[in-house]
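Have a look at this one.
With one protein chain held back, the other chains of the complex are shown just where they sit.
In order of appearance the chains are A, B and C, and numbering begins at 1 in each one.
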Amino acid sequence: MIEEGDRVLLLLEKRRTYLVEVEGEKAFHTHKGFIQLKDLVGKEYGSRIKSSTGTEFVALKPMIRDYIFKALRRTQIVYPKDAALIIIFSGIGPGSRVVEAGTGTGALTTALAFYVKPSGHVYSYEIREEFIQTALRNLQRAEVSEYVDIKKKDITQGIDEQDVDTVILDMATPWLVVPHACPALKGSGTFVSFSPTIDQVVKTVEALEEQGFVDIETVECLMRRMQTERGKTRPETLMTGHTGYITFARKAFK
Amino acid sequence: MIEEGDRVLLLLEKRRTYLVEVEGEKAFHTHKGFIQLKDLVGKEYGSRIKSSTGTEFVALKPMIRDYIFKALRRTQIVYPKDAALIIIFSGIGPGSRVVEAGTGTGALTTALAFYVKPSGHVYSYEIREEFIQTALRNLQRAEVSEYVDIKKKDITQGIDEQDVDTVILDMATPWLVVPHACPALKGSGTFVSFSPTIDQVVKTVEALEEQGFVDIETVECLMRRMQTERGKTRPETLMTGHTGYITFARKAFK
Amino acid sequence: MIEEGDRVLLLLEKRRTYLVEVEGEKAFHTHKGFIQLKDLVGKEYGSRIKSSTGTEFVALKPMIRDYIFKALRRTQIVYPKDAALIIIFSGIGPGSRVVEAGTGTGALTTALAFYVKPSGHVYSYEIREEFIQTALRNLQRAEVSEYVDIKKKDITQGIDEQDVDTVILDMATPWLVVPHACPALKGSGTFVSFSPTIDQVVKTVEALEEQGFVDIETVECLMRRMQTERGKTRPETLMTGHTGYITFARKAFK
Partner (left out) sequence: MIEEGDRVLLLLEKRRTYLVEVEGEKAFHTHKGFIQLKDLVGKEYGSRIKSSTGTEFVALKPMIRDYIFKALRRTQIVYPKDAALIIIFSGIGPGSRVVEAGTGTGALTTALAFYVKPSGHVYSYEIREEFIQTALRNLQRAEVSEYVDIKKKDITQGIDEQDVDTVILDMATPWLVVPHACPALKGSGTFVSFSPTIDQVVKTVEALEEQGFVDIETVECLMRRMQTERGKTRPETLMTGHTGYITFARKAFK
């Protein structure tokens, strides 16, 4: 049941959603009229509600994917498809200790924190103060801030943590972090890097080979949406052709 | 540190791995000589070890992705890329209650159990006795069997559970389960179906629309591996062109 | 050398081109100033010319691909990647006799005419008068109108030609034409159909099987552009995810 203080994802129509917080007398205004948010209190998630102009919205419970998509944006966010692969390739799960850089707006940080709950922790490095504030707000909104330390440090200068399960990088120069990632990781620990360009991939793979990492592989993932309608089913015309390459490796002792 | 009874992933070379159990005097034989498994005991994960013929292996700690790939096979397994999307699109995480069908060899079941740990649970429906036994062994190997109930029931006849967070289907006739999934799910709960053919997708989407589900979408995911080598970098020649479509929806009250 | 009456493709910058006709005192106006077209006369193709505001343009000789892209549009045009596959899969070349429907704006018609020159011919069916006029202008612009007859007839009612080498369809109901394509084609002649939806493909393939066609196959083609810059090379972010499926078959006697 929806309570005062809850975050609710209001769905207007296919892929048109709004993340709101149910707070006192606040109303939520759209081009389809406004919704008095206190009217949501006491309703079940999944209920339909009408705006002032009679347009129907569905009140959904936000999921981790929604928090990624709805991160307060100041920079390019990681795509859910890539976040999904990063998470399963990194092997993280409840209890994992993860080092991440850079934090950015905290979209990937939020996902990592969600999956290491309740006993794991994320140490997220970021040097740009303005991102740190945004990321903190995004983590709080998703209710995972207690599982994260955001550190205002340049990760290319070193990693403070020891015996971590995984190091996950979404930054311009991942190869500069590889020499620090190696000693910070447990044996068999995973390294994951997300990079838009091929040159970043090549430099990172070379740095990994030099440090003795094994099981190194790089993939890219293309996701295509289908328009499903009896008699007219087809892939959608527009598609994101590229987000980035994901490089994965495991630490071995030399 | 590796202990008696542990499962170890022996890496011979890129994408050539063996999942073994360290058990007493057992040796592991490959075409590159044998390894006396008790020699692994006391070593760190990530250590290198030589076989009887001097070939080097790396002893890695198996991750959830490895358990998926190394499931004792009797049927088509779900691909890690698809498992990754299913998990993040379904919104499951620690504490989620999940209904799944069919269990098959338990590859996806294993992944689901891993991500709902420690307080969540997976109810997995399977009617074929021979799969149930395989799945149980796979779940035990991955040490997640306590988070799963495998039920020998035909899910097209009904779902016993109530107020579940998500229903995940990898079976021939998902559309027959939609009318049962709807009452079993919490409001705003998620439905996810994985199907190889377009016809399955169309029938399932129609059934979802009829039951009032919202936020229905279908995607396919193509993963391409890169060969990374300075001066010779290129995508790999061979690629899996299709595994299946993933349909996703959320329950709304009518 | 550029002469009065020639068509010239003015290239402003990457993928920003204008197709003009050099005609008397006409000037060509862009947001980057104007070009006095008679100034092009006597210049070599490939020359650079400055507009009134000093912006450099390159005067290129239009190719068949440019005529396809620059067709006066009234409808969805076929993509050059698809035109390329249609041409090579259909086996057409100098001398081929081709039946096509619908003409639309004549983009594909133009390409077909270009490749059957000088001794082949294209018979193009279209029922919508307004398209016929546009197509004629596009064919004239590309200087291939003598190789084409546009026929104002409904091809689902029958094909007048006999012993044609290929029948090429880009229309809503290709399956209705299959029974007419079969007798119109030479033995071993090719049938090619371009359709956006899967349902069209299935119906067309079924009709082909019923008529005894052999070597039936359906493909789709995804083209991705690369951004090539030393140190920053990567696929482009945006991509056309779907244009249509191409179905190909050859006539066999029953």
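We take it that contacts are C-beta pairs under 8 Å (C-beta built on N, C-alpha and C of every residue); 3 or more make two chains touch, one makes a residue touch a chain.
Just so it is clear, the structure is predicted and the values come from calculations on it, not from any experiment.
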item	value
Among the chains presented, those that the missing one touches	B, C
Residues belonging to chain B that touch the chain removed from view	196-199, 220, 224-225, 230-243
Sites on chain C contacted by the missing partner chain, in the whole complex	11, 14-15, 17, 44-48, 58-61, 63-65, 80-81, 83-85, 87-89, 91, 93-94, 111, 114-115, 117-118, 186-190, 198, 201-202, 205-206, 214-226, 228-230, 233, 235, 245, 247, 250-254
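By definition in this document, only the chains that are shown with their structure count from here on.
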item	value
Partner chains shared by chain A and chain B (touch criterion as defined above)	none
Approximate Å spacing (C-alpha centroids) for the pair chain A, chain B	21
Whole-Å separation of chain centres (CA-atom averages), chain B against chain C	46
Centre distance in Å when chain A and chain C are each reduced to the mean of their C-alpha atoms	43
Per-residue multi-chain contacts in chain B, two or more chains	198
